[in-house]
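Removed from the display is one protein chain of the complex; every other protein chain stays in position.
For subunit A:
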Amino acid sequence: MTRIIRSSSLLAFLALQICLIFFVSTLPCASGSEDSYTITGRVRIPPSSVIGHTAKFSNVEVILNGGQSVTFLRPDGYFTFHKVPAGTHLIEVSAMGYFFSPVRVDVSARHRGKVQATLTETRRSLTELVLEPLAEERYFEIREPFSVMSIVKSPMGLMVGFMVVVVFLMPKLMENIDPEEMKQAQEEMRRQGVPSLSSLLPSAGASR
């Protein structure tokens, strides 16, 4: 596993290098701050097709190293972490309705804060620190549209179905039986004194 990561990060290093934006104009390098750098990136949320809610940048948070610092998006989707020491960091994006892969960010001390980024979930390295959601998240089950099958499949539907079968198909079955045999069977039943359905009901008994 480590080997895969190493090779992919090597690939990333060779092929793509993200330029770190160093705010020379605003942050002249003073003593004691040489080893702290700035990570600038961008969150891009494609217009949502499935979910009704539109991507609102005001509710998106970008989190460095599991809560060490939290920043927010500017209207154009850019975010910046200031005063980040060189090393390997983790950036997570928290946006309702979207799943973002955490991003491994290597800030190089040797190359004056050069930034390399890799998605930890897909192990894909990024040319620029542009974060896009891996998937949209749907928090609710979708109600199945009304269909006859759903009723038929439900336990009550099955019960009703069975009843219908008994009521309408049984007489049909009876018809198919030879009348002679039928008579014989009925006589036999009478002899054994099998109660008919009507005699089972109390009202039927009273009427007799």
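By definition in this document, contacts are C-beta pairs under 8 Å (C-beta built on N, C-alpha and C of every residue); 3 or more make two chains touch, one makes a residue touch a chain; residues count from 1.
Quick note on the criterion: contacts and distances are computed from a predicted model.
Enquirer: Can you pick, from "AP complex subunit sigma", "Cleavage and polyadenylation specificity factor subunit 3-II", "Ribosome biogenesis protein NOP53" or "ER membrane protein complex subunit 1", the UniProt name of the chain not shown?
Expert: "ER membrane protein complex subunit 1"
Enquirer: Pick out which of A:Arg44, A:Arg124, A:Arg138 or A:Lys153 touches the chain that's been left out of the picture.
Expert: Spelled out, the listed residue whose C-beta touches the missing chain is A:Arg138.
Enquirer: With respect to the chain omitted from the figure, which of A:Met96, A:Met149 or A:Met189 is a touching residue?
Expert: Result: among the candidates, A:Met96 touches the missing chain.
Enquirer: What is the set of subunit A residues that contact the non-displayed chain in the whole complex?
Expert: Missing-chain contacts on subunit A: residues 1-2, 5, 26-27, 30, 32-33, 38, 57-58, 61, 63, 65-75, 80, 82-85, 87-90, 92, 94-97, 99, 101-102, 104, 107, 120-121, 137-141, 143-146, 150-151, 154, 156, 159-160, 163, 167, 196-198, 201, 204.
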